[in-house]
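Starting off with a structure, shown below.
All protein chains of the complex are present and in place, except for one that has been dropped.
Right, chain A next:
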Amino acid sequence: MDAIQVQGVSKSYGAQQVLTGIDLAVPAGTVFGLLGPNGAGKTTLVRILATLVRPDAGRASVVGHDVVTSAFEVRQKISLTGQYAAVDELQTGRENLVMVGRLRRLGRSAARRRAVSLLERFDLAEAGGKLVKTYSGGMRRRLDLAMSLVTEPPVIFLDEPTTGLDPRSRQQMWSFVRELASGGSTIFLTTQYLEEADQLADRIMLIDHGVAVAEGTADSLKVRVGGERVSLTFASASSVALAVADLDPVASTATSVTVATSGTAAEVRELLDRMDKIGAPVDKVAIHRPTLDDVFFALTGGGPR
């Protein structure tokens, strides 16, 4: 069963078209990564799915409930962790959690118990009694995520959960997301980091200027820009010339030649032997797997931004 379904969703603000005909489906219990640069429309799509914004056209449903006509039912099934930590600076971590618990209708004492266990789980037990304004960026994000998990809703939206975090805090967020995924939650994640989508998401959609550019698993997307490549670096320009004449390179520079490869040791050895035979000894060898960056730039037609 699909936890999230989106059909032909479009949204514009004034003359600016933010989303155009987005279609997607997220099976329950999987992690879906929405990948795109700033201003691609990621946050708008999340806000539509979280019932905060109405689409101009198309339909979207979460756990079978339409986000426009059954917004209240959708809200019972989701949580949203926005791009900016939505926490009260002048409340303590514990107070923030208890407040959300009470808004989620746990009642005062159950909300308190829940706050204690979440502080423990998110490594905030010690800081729980301190005002959030004294927290580091990583602590705020952890509290923010904890606030989203007060009632463990089946569908969790994470809008750029690691933007602006240092590498250690990012790793920590990733492990929390993996933990949630293994617990059976459906996670809809947006990110501008290709590595993050690669690491966390079962399926990825690339969007650019509000249009879906590609969708699939990380591996299937990588295949779309070709398989692995091997770069041979030569000591002399004459060797490069010999290699270019002998091989069928996909790219070459003044000192190196890149060819497609299966990546097996046998093929690389054969390649090196062949270069020796034609008198173009290889200085260095490097094998490239295509990264999602390659996919992204290949499919959106842009250079690095």
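Following the convention adopted for this analysis, a residue touches a chain if its C-beta (ideal position, glycine included) is under 8 Å from a C-beta of that chain, and two chains touch if they have at least 3 such contacts; residues count from 1.
Criterion: contacts and distances are computed from a predicted model.
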item	value
Omitted chain, identified by the protein name its UniProt record gives, among "3-oxoacyl-ACP reductase", "Energy-coupling factor transporter transmembrane protein EcfT", "NADH-quinone oxidoreductase subunit I" or "Transport permease protein"	"Transport permease protein"
Full-complex contact with the absent chain, from A:6, A:45 or A:87	A:87
Hidden-chain contact residue, picked from the options A:76, A:255 or A:291	A:76
Touch with the omitted chain, as defined above, among A:102, A:209 or A:274	A:102
Chain not shown, touching residues in chain A	47, 50-54, 72, 75-76, 78-80, 82-88, 90-91, 95, 99-100, 102-105, 107, 131, 147-148, 157
